[in-house]
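Only one protein chain is missing from this complex, and each of the others stays in its spot.
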Amino acid sequence: MADLKVQIIEALNLKHLKPEDIGDDQPLFVEGLGLDSIDALELIVLLQQKHNTKIANAQDGPTIFKSVRTMAQYIQDHKSS
Amino acid sequence: MNFISGYSRIHQGRLITPKETTVFAAADFHDFLEKAYDQLALAYPKFYKMDPLSRLGVLASEILLRETPVSNYLPDEVAVVLSNAEASLDTDLRYQATIATAPSPSLFVYTLANVSMGEICIRHGLKGENAFFVSPSFDPQWMSRYVDLIMMQDQVKACVAGWLNVLSDRYDVFLYLVEKQKRGLSEIHSAETLARLYQ
């Protein structure tokens, strides 16, 4: 999950944050890190590019991107080889 | 008759207002933007996600509206009229480069010059009329004429206007605030004044 945090910070230009600032279960959107819909789309690209994991429907974003832990779980479950 | 209450200028590594000039010793353009952001203590993390055009717009509007706030007006009463030469070409090129692998949504949203105007409006809560014109260079004649024209409407009380241009590491910004009565700088809003302040 530490690697994933580095990737998220890089992909979303969260320059004001360090990986350790993001809690494993901290909500990523709105009240948590304050990410928005464009960030969600960029995370979808990140999963595709770096983890070979596809999300076909943008509507699934909120559940998958709830926290770093749910993202990591999704990557593990859906990695296409 | 309308008046220019204040202005802000960003060029050659400097932030300039009628009251203050801040010079930055920055390694490059990117470094300059971040140093300026730190200096202004903006505490607006969204800044990091913006493209250079929006970053310049946010910085310039910040120093302009700190010296001459528009909080006395309703959001609908403040218009924004900007212009530049390269539109969003700076970001268009970076987005274009991502198409072959994975088109970047966060770059695509900035492939329109007027999105920088939207970012200024979001930052300062401005909800009046917007226009963005593209011309080869800053055109004081056209800009003063157009801003005077929209200021003729009763509901428009003030207008943030100017020039917001960037391509690669070449940037040039000149924003100013036009109002219906004298305040701050109190210069007459005319093509001549604009040409002089822009120099």
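Order as written gives the chain letters A and B; numbering starts at 1 within each chain.
As a convention for this text, a contact is a pair of C-beta atoms (placed from the backbone, for glycine too) under 8 Å apart; a residue touches a chain by one contact, two chains touch by 3 or more.
Everything that follows uses one rule, which is that contacts and distances are computed from a predicted model.
Per its UniProt entry, the chain excluded from the display bears the name "Beta-ketoacyl-[acyl-carrier-protein] synthase family protein", taken from "Hydrogenase-4 component E", "Beta-ketoacyl-[acyl-carrier-protein] synthase family protein", "histidine kinase" or "ABC transport system ATP-binding protein". Among the residues B:115, B:143 or B:158, only B:115 touches the chain that is left out of the figure. Seen from subunit A, the chain kept out of the figure touches residues 36-38, 41, 44-45, 58. The missing chain lies against subunit B, touching residues 75-76, 80, 87, 89, 92, 95-96, 99, 102-105, 108-119, 121-122, 125-135, 149, 152, 155.
In this text, only the chains that are shown with their structure count from here on.
Note for the complex: subunit B touches subunit A at residues 34, 45, 48-49, 101-102, 104-106, 109.
On the side of subunit A, the complex with subunit B involves touching residues 12-16, 34, 38-39, 41-42, 45, 48-49.
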